[in-house]
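The following block contains the structure, expressed as structure tokens.
Just one protein chain is left out here, and the rest sit where they should.
Moving on to chain A:
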Amino acid sequence: MHIVVCVKQVPDTKIIKINPKTNTLDRRSAPAILNPYDAHAVQEAVKLTKTIGKGTISVLSMGPPQAVAVIKKSIEIGADRGFLISDRAFAGADTLATSYALSKALERISKDMPVDLIICGKHAIDGDTGQVGPGIARRLDIPPVTNVIEVTELNEVEKTIQIKRKITNGYELIQAQVPCLLTVEKEINSIEYSPMPNMIKAARYEPVIWSVNDLEEVDRTQLGLKGSPTIVGKMFTPPKPEGGKRLEGNAEEQVKQLMELLNDKKELFVSR
């Protein structure tokens, strides 16, 4: 069983500051960390290989050379090896270009060792789009399974996987063929305190770093800024809402109160 986990280095958005003048993230104000959802993705790979009793876990990331840190972090959690694609040609990529570049790297990885399962975090905490995982699956023509909260069974002989997915009003049990791609929620597992040998291995580990030339059959127009149709029109910090009123009572009473309030403010509904 060969599992590849896609990981991303992100600024720790819990403590990051927004530059009030430019409305952009002040990246110096927060340390770069392994995207928390991706940490759970790596942990799940560790759990699955442990259950099966064998397997190889590779991690893949795209980013500047300092993104090596998140690969080392993944090794601490229990990954066996790591690949970083790092090149100016990848810079400025949106989710479309990112999933293209990662899928090319995945093709390269699977050439040496066929990939049975790809796991990604649900989304990155700096972009919150959740598009890269499904984007990779689409390009590799494998099923994407999003919002995974539990892998209930992985059958290597039948090449099937049973999954519990989080949906709005509960969860869904599905079965998919492997290879497939999972994107995981945080509740799928808890990150274990890494054992000392993993820490030593990670401190020593030097991942494979590929430039665009190391990947095969790459259409350069689909990479980086050139391959990114997304345009950020404006970024701003929403002003803190002021005032407000809390409606009390049971649901019916609250709806009634709300309707009264809305009826009193008909001017809000005049079309502009």
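Here is the rule we go by: a residue touches a chain if its C-beta (ideal position, glycine included) is under 8 Å from a C-beta of that chain, and two chains touch if they have at least 3 such contacts; residues count from 1.
The working rule: contacts and distances are computed from a predicted model.
Asks: What does the UniProt entry say the missing chain is called, choosing from "Glutamine ABC transporter permease", "Electron transfer flavoprotein-quinone oxidoreductase", "FAD-linked oxidase C-terminal domain-containing protein" or "5-oxoprolinase"?
Replies: Not shown, but named in UniProt as "Electron transfer flavoprotein-quinone oxidoreductase".
Asks: Of the residues A:M113, A:A203, A:M235 or A:L262, I need the one that contacts the missing chain.
Replies: Of the listed residues, the one touching the omitted chain is A:A203.
Asks: On chain A, where is the contact patch with the chain that was removed from view?
Replies: Counting only chain A, the missing chain is touched by 31, 193-197, 199-200, 203-204.
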